[in-house]
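A single protein chain has been omitted; all remaining protein chains appear in their positions.
Chain naming follows the written order as A, B, C, D and E, and within any one chain the residues start at number 1.
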Amino acid sequence: MIDMDENDISFFKDGLRLDGRRTDQLRPIKIEVGVLARADGSCYIEMGGNKVIAAVYGPREVHPRHLQEVTRAIVRYRYNMASFSVEERKRPGPDRRSYELSKVSREALEPVILTSYFPRSVIDVFVEVLQADAGTRTAGINAAAVALVDAGIPMKSMISACAAGKVADTIVLDPMKEEDNFGQADLPIAMTPNGDITLLQMDGNLSPDEFHMAVEMAMKGARDIYEIQRRALVEKYSQLEAPTVEVKACE
Amino acid sequence: MIDMDENDISFFKDGLRLDGRRTDQLRPIKIEVGVLARADGSCYIEMGGNKVIAAVYGPREVHPRHLQEVTRAIVRYRYNMASFSVEERKRPGPDRRSYELSKVSREALEPVILTSYFPRSVIDVFVEVLQADAGTRTAGINAAAVALVDAGIPMKSMISACAAGKVADTIVLDPMKEEDNFGQADLPIAMTPNGDITLLQMDGNLSPDEFHMAVEMAMKGARDIYEIQRRALVEKYSQLEAPTVEVKACE
Amino acid sequence: MIDMDENDISFFKDGLRLDGRRTDQLRPIKIEVGVLARADGSCYIEMGGNKVIAAVYGPREVHPRHLQEVTRAIVRYRYNMASFSVEERKRPGPDRRSYELSKVSREALEPVILTSYFPRSVIDVFVEVLQADAGTRTAGINAAAVALVDAGIPMKSMISACAAGKVADTIVLDPMKEEDNFGQADLPIAMTPNGDITLLQMDGNLSPDEFHMAVEMAMKGARDIYEIQRRALVEKYSQLEAPTVEVKACE
Amino acid sequence: MSSVISEIRKDFIYNLILKGERADGRNFDQYREISIERDVIKKAEGSALVKLGSSQVLVGIKMQPGEPFPDSPNRGVIITNAELVPLASPTFEPGPPNEIGIELARVVDRGVRESKAVDLEALCIVPGKQVWIIFIDVHILDDCGNILDAASLGAIAALLTTKVPASKFGLGDDFILPVKDIPIATTAIEFNDVLMFDPDVDEETIANTKLTVITTANGDICGMQKSGTGVLKPEQIYRIVDIACEKAKEIREKFLEA
Amino acid sequence: MSSVISEIRKDFIYNLILKGERADGRNFDQYREISIERDVIKKAEGSALVKLGSSQVLVGIKMQPGEPFPDSPNRGVIITNAELVPLASPTFEPGPPNEIGIELARVVDRGVRESKAVDLEALCIVPGKQVWIIFIDVHILDDCGNILDAASLGAIAALLTTKVPASKFGLGDDFILPVKDIPIATTAIEFNDVLMFDPDVDEETIANTKLTVITTANGDICGMQKSGTGVLKPEQIYRIVDIACEKAKEIREKFLEA
Partner (left out) sequence: MSSVISEIRKDFIYNLILKGERADGRNFDQYREISIERDVIKKAEGSALVKLGSSQVLVGIKMQPGEPFPDSPNRGVIITNAELVPLASPTFEPGPPNEIGIELARVVDRGVRESKAVDLEALCIVPGKQVWIIFIDVHILDDCGNILDAASLGAIAALLTTKVPASKFGLGDDFILPVKDIPIATTAIEFNDVLMFDPDVDEETIANTKLTVITTANGDICGMQKSGTGVLKPEQIYRIVDIACEKAKEIREKFLEA
């Protein structure tokens, strides 16, 4: 949260947000499944101005070997921003922020992956942010979850992620760049369709009541996103001969 | 040795040093044994303004394996300064100085460790300088030697370390910061109680005669420190049911 | 190619180049074989102002093991410039240029090395540029090829390397520093005595016809260098009791 | 600790929890003993050694003039770093911070930054040119569990003792660092629907979900971080937040308010 | 792909080649389908997504004012970087560019630089002090073979869409990046004396010699790079150069000229 004189910015006009959305409305979302030839599974997502692509490789052998786990697959997640994805060019390679986001994103997905099916192996999730516009971590998790299904990784359930924010003392869904930069709080979550939270972060300032509202709103957003993920997968796989195990996995 | 117009600084007043010590007197020393719960052995030391903590882990398995020695344990020593331990904040992580000090400190301790008892394993010594005031390498070695005993590592003898210096053409024991920065020579040693030298470094300017004097004075200092190390260990272990093998090891 | 107003520089005087050479003439070359005691094979070369030394170690064991190839030796090549080898001091350690040169130089030599004789092992080629004067990569390859022979590595044939360039619209052999810095094109090649090209790079600007001329001229240079390499090896090994297998290897 | 002993220890803790008990006899929402020693490092502008049970964390504050960030030209800069040095735990390794150390540093930083604890405007020297840089260096000495809460506590305790070294840089008289809020981080783990605050290192091993809540003096939340590979129900989260606010208030009043 | 399958696949391709055929039915000198999507990244000053068969490469251009090199005080600076991110191939690994990524970036850079495609003199702001820096960032998304040609194509296509963001830095009105030439890289592999252009990833695996030729609009050569551990006869090189010039002309006219 950059600290600005918030009076200078009006986040609402005629009861709507600067981009015309209601407080509880998502930005437009587009999901494409299976966009990469080399990866075992992949997904491209646009959430507002975010353009993110995810690939899954595995289960495959772990190198170096001392990373292997005897009873389960390990999961790796690499969140990476392209140099040109942000206003000021980013130096290539991971920074402290991307290390943290990679960790919490991995922990958002790992609870639903049936890692015990693949001892001694690794499931690699790679997320590339091609264009960033607030909400890249949730966009990345949404794409990664679909890519895992596309790769045929057995999962207990789908994962959907969404943020809520606070601007001008109002709780809003899915903050865009301006709301994120100059807002009062940001709260991204990830969850299963039945409401198990797998990611929760917050910064800014929320009273306990506002916190409740924000969690509920982010969960509503995640449920909406789940429907979009589901539709994209059904569309992809209904073109094939028969519904596959993977599609079942995300129902 | 920073090169200053040494006439500007008077290192002595009424025959005593700036902090009231005689030329052959140590700064106050405080040693606490077993200060850390997780480490196998540990020791906290204050020597004048230096505050240093040492931990020993091991003997334990070596990773990666190609570092293993078939006939003996390897010894690793990591000298590290906390960022806030010095006047101007130090960037975290090792620099060239700490690599050199780690090497000579390891070589100061390794001669007395019975490494052949533990083939294929490693004994790790970690030294953190929390506050630096001239003499951190000798303080670290003194703490590390006690921590090795506390960890039950079998040793041929104790190691005690101390420096001598030259200021205003006078040989002095255990130089403090001002004497180190603006003095004419610094000579740290480490040795066993029976006078085997395991560390010897020098910079500055000493005639052969001055060198003899400085070595003798540093050895006297090391012998005094040995008594303090011994007392700290006896105090710790006499509170337990019976004297342990480790205490014997340092007599 | 630095882009200068080329009219300001005259590369020729009385039909000869600034250092008195004809367009198709090499700079003076000096080759010494077996100049290092520790290496398995070594060679020192001077080509004009270039001073380059190459060492070969191996075939020897590969560390770490996962780099081993079951059916052949791997070849490693490290091109490195000494900090003081160039006008403005170079930071020690590899940069992007040296990574590229190491790769293409390795690929220049690997086609003639009988790697299948030594499965699971490595042949290490180390090249140190002590003084640079345009043409260090070709000098390095020439020295490395001789060092391989000196190390007794079985080879299908010798490798000789040379560059051609274009200055003032003229194709010239073995450009020196000024011609390289302010010239219009640079084309280094490496080849076997029977004309198999193992390295080919180009930058600058050449018409297809000029390109043909440049390749032919560089090949002529490489053939001349081959004779010098051969003579240096014969001289070295004829002083020994009998011609060795290695010398045969380069005939 | 060999893995056999560690399995036995896990079972022991697990069975205790099923009986509603903790190995050291604490209640599930009870913190271990806390001690804070201030100004232990004279070379630092501020420092605090926090003991939380057997866990020990030393935080040092260094300050120096430097350039502001372009998007906040009139405000001081906070840089937080954490060193999980191998002295502190058999599981820590030498080298640059790994993702655990980075996460810890970033959550400590989040608490200080988002609570607006430090009056950064008061740290502007020449607008747009020169401001005070605050380095918060967290040095973990002994990891016996919940080092994040200890580090957060150490950071704010150290900031509260910090004197801005203006005279050293010819920038006028030294002054007390202006601190406006006291953020407190409280961490709970979830295991079998039991929520346990201030987990020790064994408890951390058996639970795979952890939630940290950072609260400000007026009871608002200024930072949160779930970690671990488990899930939390919203009701569990709300329960943790309620208890966290209470615990933070107790700690703040007992240790950090005059 | 397990190594058994990969061996079978290699044999298949090998036998096809002996019959004068390619797996996807192309002629030996035929490129896969090319598509170029421009301006796909709004945050970049210029961008292009190139598809070459199933290979996908995204190139973004960022520009900012900075210092010129001492030996060319009045000219803009080009910095080219390539990220072979592990998303794009099972053989790519996270971490700083390895020698393959570095070589790719340097050959792409060579094409742009040696063809003098960008009018660098026009990018001087204050002679000797401030010039425009052009960052060409190549992001490989899907490596199905011949990513070097795709990356080179993406670089020049992105440069052709680039607007210099002068107003953002208070340096006057934005203007179109002045591009004076269109270098095209064409790559062939040699296998059993057969020369195949635009190799797919399987073809790259069986061949061990590759030659890239970069040509300018007037048909000159401005860059070349042999790679791999095989050899080429001069006649093979000349043949590749001849075809490369032709192919480059076709691609340039079809995709990049107005």
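By definition in this document, a contact is a pair of C-beta atoms (placed from the backbone, for glycine too) under 8 Å apart; a residue touches a chain by one contact, two chains touch by 3 or more.
Computed from a prediction, not measured in an experiment: that's the story for all the values here.
Q: Among the chains present in the display, which ones are touched by the chain that isn't there?
A: Every shown chain touched by the left-out chain: B, C.
Q: Considering the whole complex, which of B:Glu110, B:Glu128 or B:Glu179 touches the chain not shown?
A: The single option touching the absent chain is B:Glu110.
Q: Which residue from C:Gly49, C:Pro119 or C:Pro208 sits in contact with the chain not drawn here?
A: Missing-chain contact among the listed residues: C:Gly49.
Q: Tell me, which residues in chain B touch the chain that this view leaves out?
A: Given the touch definition above, chain B has residues 1-3, 96-97, 99-100, 102-104, 107, 110-111, 187, 192, 195-208, 211-212, 215-216, 219 touching the missing chain.
Q: Could you pull out which residues of chain C are in touch with the chain that's been left out?
A: 36-39, 42, 49, 51, 53-55, 57, 60, 78, 80, 82-89, 92-93, 124, 126-128, 130-132
Rule of thumb we're sticking to: only the chains that are shown with their structure count from here on.
Q: Starting from the Cα centroid of chain C, hunt down the chain whose centroid lies farthest away.
A: Farthest by centroid: D.
Q: Using mean Cα positions as chain centres, tell me which chain lies farthest from chain E.
A: B
Q: With chain centres taken as the means of their Cα atoms, state the distance from chain A to chain D in Å.
A: Those two chain centres are 27 Å apart.
Q: Taking the mean of the CA coordinates per chain, how far is chain A from chain C in Å?
A: 52
Q: Among the residues of chain A, pick out those that touch two or more other chains and give their numbers.
A: Residue numbers touching two or more other chains: none in chain A.
Q: What residues in chain D touch two or more of the other chains?
A: Touching at least two other chains: none.
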